[in-house]
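A single protein chain has been omitted; all remaining protein chains appear in their positions.
Residue numbering begins at 1 within each chain, and the chains themselves are lettered A and B in the order written.
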Amino acid sequence: MTAGMATPSPAQLRELALTEEEYHHAVRQLGRVPNQLELGMLGALWSEHCSYKTSRRLLSQLSSKGPQVVVGPGENAGVVDLGEGLLCCFKIESHNHPSAIEPVQGAATGVGGILRDVFAMGARPVALLDALRFGDLTDAAQRHRFAKVVEGVGHYGNCIGVPTVGGETYFDAAYQGNCLVNAMCVGLVTAPRLLHAVARGVGNPVLLVGADTGRDGIHGATFASVQLDEGAEERRPAVQVGNPFLEKCLMEACLELAGSSALVGLQDCGAAGLTSSCAEMARRGGVGIRLDLDQVARRELGMTPYEVMLSESQERMVLVVERGRVEEVRAVFDRWELRSDVVGEVISPEELQICSGGEMVARLPLQILVEGFLPRRPRSARPEGVARDLSAPPLAAEVPWTLEEAWLRLLASPNCADTSWIYRQYDHQVGDDTVVLPGRDAAVVRLRGRPDGLALTVDGAHRSSLLDPRRGAQLAVAEAVRNLACLGARPLALTNCLNFGDPDREEVMWQLEEAVAGLADACRQLALPVVSGNVSLYNDLSGASIPPTPVVGVVGQVDDVQRLPGPGFAAPGDHIYLVGGEGAGLGGSELQRLLGEAVLGPPPELDLELERRASEAVRQLVSERVARSAHDCSLGGLAVALAECCVEGSLGAVVRLAEAPTPSDGGFDLLFGEGSGRYLLSVEPSGGVRTEEVCSHLGVPCVRVGEVGGDSVEIVGLAQIPLAAAAEARLKGIAGAMAGPVL
Amino acid sequence: MTLKPVVNDPQGLAVTQGLHALGYPEVLGTRVGKHIQLTLTAKDRQGAESRVEEMCRRLLCNGVIEDFHFQVAEAGG
Partner (left out) sequence: MTWRCGIAVFPGTWSERDCAHWVELAGGEPVMLWHAERELKGADLVILPGGFAHGDYLRTGAIARFAPLMAAVREHALAGGPVLGICNGFQILCEAQLLPGALLRNSCLQFRCQTTHLRVEATRGPFLSGLESGRILTMPISHGEGRYYAPPEQLLELEAHGQVALRYCGPSGELGDEYNPNGSLQHIAGVMNREGNVLGMMPHPERACEPLLGSEDGLHLLRAALALVGAS
């Protein structure tokens, strides 16, 4: 084996993402000096991305318990039981940094990665969702980035034939430097076909299948600092180019094998490539793996063991197969014209052993590799100063618009507007199962041969999070639950993607701590187990961090897909009810953003217990078909929600609010405040009694506020806009901004 | 490989617009095509040319919409 290297310089260690302390920690645990390859492998697995060394202790607060949970965090994806032996497998993951460098490929490979996580469990992906954040669309560079990310997301999903059924996109100057691209995948698998990412059975062969291994994804700089002898190697860019066609074949081949007893375990080859997939599979199975790198098919000549072990080439999977059954497994890959090679075997010592050229070139105990990292506890501190003054009035200056003007501007804000410009670029129908298309509170995908379906949503609340990250995370969960309730769905479980800045900044670490605590709290109170997740830190540019952006994806179940409410108001004369919380508030609101004001003031109040009861009431009213439409009040408050119901149903409405506006506020807070926990329901006049009964039984405030009809949207005594103007404003919000050529 | 002159090329139009917006008003038109590099063995140049011509006609190019032209160059070794 190659001898250990001389103590590397701090600069060399930095290139491996290791501190001096971590280096000495490694030497101490190993009882020897690691060689270059070993150090590279340790650096990769001890990186934040693989080890969660900063966030792990926080994430332990999240509970994954619940009778419906089959697999919690720690595998490729979480799994919940849908009854009758059908399981739902899902996860959300970020691809923020790659998308900032190359938006089309970064977004595309993000989708490719999350798909692999799901089919690695034996589940057929049935839906994709995305949560995206960009800077202002008034900026040409942001328009370009937005257009290209959408193109990339669409490219991969469209080509592989998995529908992109929903998502959410926000534009805020705070994401000018760092866009966020989070992708969620949902799959279905019957219980006997569920696979695990585990290596078992000493002597069983380990296969690498799919794409050849190239130099993509390896940080050229890392390589340069360690392999000092390699001067002339051509440096490759770190941008990975996805091949959705290859992944489609890989997916079909893996799903074909999912029922086979020949397959012991399957794992996606993602971040840190072969190193992490083999180490994690072996660790889970309490065994070791010996790899012979000479057997790894390469796309390029002259690759070193270091490069092979750390390559992040896309569209590769690692399989552990029962001894003696390799040929039948390979036959499946052959049929799909995919490469498959035996590259190693399961061994009993709990080590990762790497051979190359007939020599062992690395040998690391898995306990050290996978769990030997030093947990990080950066200092955290609540920020001080006026920037986060929660007692400040949310609007510093008087609003220069009338209520009508503000209403139309909000409807035309790209954050409230119609999103068809985005989702018409995504195939959202392939599979013939999407029964509620994108653009609604949640998408619904039916389950074949059964009456029920899955309701899916992703949500985040970054502006409230900026004011109070604990509240912001809770609001994101509450919003997701509300979105599901509007389709009559019961929430089953949650996946989360925590997008934050540099945790070595005290403020960011505090945000992370608060957000995770808020998430844990909301999930507990709303009885939502957290079954999978991902953390993306260091979303910074030139010293500025993104706002704390916890994004949650929630899967729910609707009992009968034939009995879903339509997208907007259904018939003239129907009564409109405001159900749920009563508070409003402009702190962190969309109106505040449109006015160019700083993010100030108290964030929306939140009563999680009331949220739970209100969602139950709405779910019940929707499932009983008492409510003919349901929509929650979120961005832009009550007035925007009302206009949306009108536009979607092509019907006007007249609403009277009991509360009078305060003289100082003039009605802005009442109309556009973003108080949590509120829904607008439309109900046939005969359904009023039942509506009030269900709400009062659950202790949920419920007020009849108006009636559907006419050709304008009116809030009596305050504001009135023509229905056509509202529709036009909504349509132009994104499409209008994107009308010109994208450079 | 280029689209036949009679075939509309919206990608080319978009590139022209983009170049105009970036301050190149002198660009009168753009046609976007495809470039394919083949590495092959052949006894002589003529042999290579006739094989490549055939490949273009059978697979690489769609005669309904595309024109092609090619150059054969000798590689080292």
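Just so we're on the same page, contacts are C-beta pairs under 8 Å (C-beta built on N, C-alpha and C of every residue); 3 or more make two chains touch, one makes a residue touch a chain.
Everything numeric here is computed off the predicted structure, so don't read it as measured data.
Across the whole complex, the hidden chain's contacts among the shown chains comprise A, B. From the set A:Gly285, A:Gly431 or A:Gly585, the residue in touch with the chain omitted from the display is A:Gly431, counting the whole complex.
For the options A:Arg145, A:Arg330, A:Arg446 or A:Arg730, the residue in contact with the chain missing from this view is A:Arg446. When the missing chain is restored to the complex, the residue among A:Lys248, A:Arg363 or A:Arg440 that touches it is A:Lys248. Panel shows chain A; residues 151, 154-155, 158-161, 243-246, 248-249, 336-337, 420, 423-432, 434-435, 446, 561-562 of it touch the chain omitted from the view.
For chain B, the residues touching the absent chain in the complete assembly are 3, 6-8, 10-11, 14, 59-60, 62, 64-65.
Criterion: only the chains that are shown with their structure count from here on.
Annotation: 41 Å between the Cα-based centres of chain A and chain B.
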